[in-house]
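Only a single protein chain was left out; the remaining protein chains are all shown in position.
What follows is subunit A.
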């Protein structure tokens, strides 16, 4: 189980309070699909994903991105219980969605980069490190039930 120090928790919670989940969620998922086009394999029914502008403007991408990031917000609220919180989602991603856990790592890193564009100088090495730890822990939690 991952242990977060008080400083790490504060760094995460403090930033998260100012994240526009709807906006950032869409950006994060959009960037994943643009930067790593092979991740589009999971979204055949999303319509037009043919260019950066198509992807970033795609309403299904925005909606799903919001859903994913909202779930991530749950992780922020339960940083000490990630395995339990994501147990069901882990099974779902394995059994129903057949998602390679490597994608969780890719998504986690994209979250960090988008946060960096939004928070700029405030996204210091220490803040980044706390968020790296969280995204890694979430990725691991989501992979935990794989079989």
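The working rule: a contact is a pair of C-beta atoms (placed from the backbone, for glycine too) under 8 Å apart; a residue touches a chain by one contact, two chains touch by 3 or more; residues count from 1.
Everything that follows uses one rule, which is that contacts and distances are computed from a predicted model.
**Student:** Tell me the UniProt name of the left-out chain, picking from "Hemoglobin subunit alpha", "Trafficking protein particle complex subunit 2-like protein", "T-complex protein 1 subunit epsilon" or "Pleiotropic regulator 1".
**Tutor:** For the chain not displayed, UniProt's protein name is "Hemoglobin subunit alpha".
**Student:** Please pick, from A:39, A:109 or A:140, the residue that touches the omitted chain in the full complex.
**Tutor:** A:109
**Student:** Which residue, A:40, A:74 or A:132, contacts the hidden chain when the whole complex is considered?
**Tutor:** In the complete complex, the chain left out is touched by residue A:132.
**Student:** If I consider the whole complex, including the chain that's not displayed, which of A:56, A:76 or A:89 touches that chain?
**Tutor:** Only one of A:56, A:76 or A:89 touches the chain omitted from view, namely A:56.
**Student:** Residues of subunit A in contact with the chain that isn't shown?
**Tutor:** 30-31, 34-35, 52, 55-56, 109, 112-114, 116-121, 123, 125-126, 128-129, 132-133
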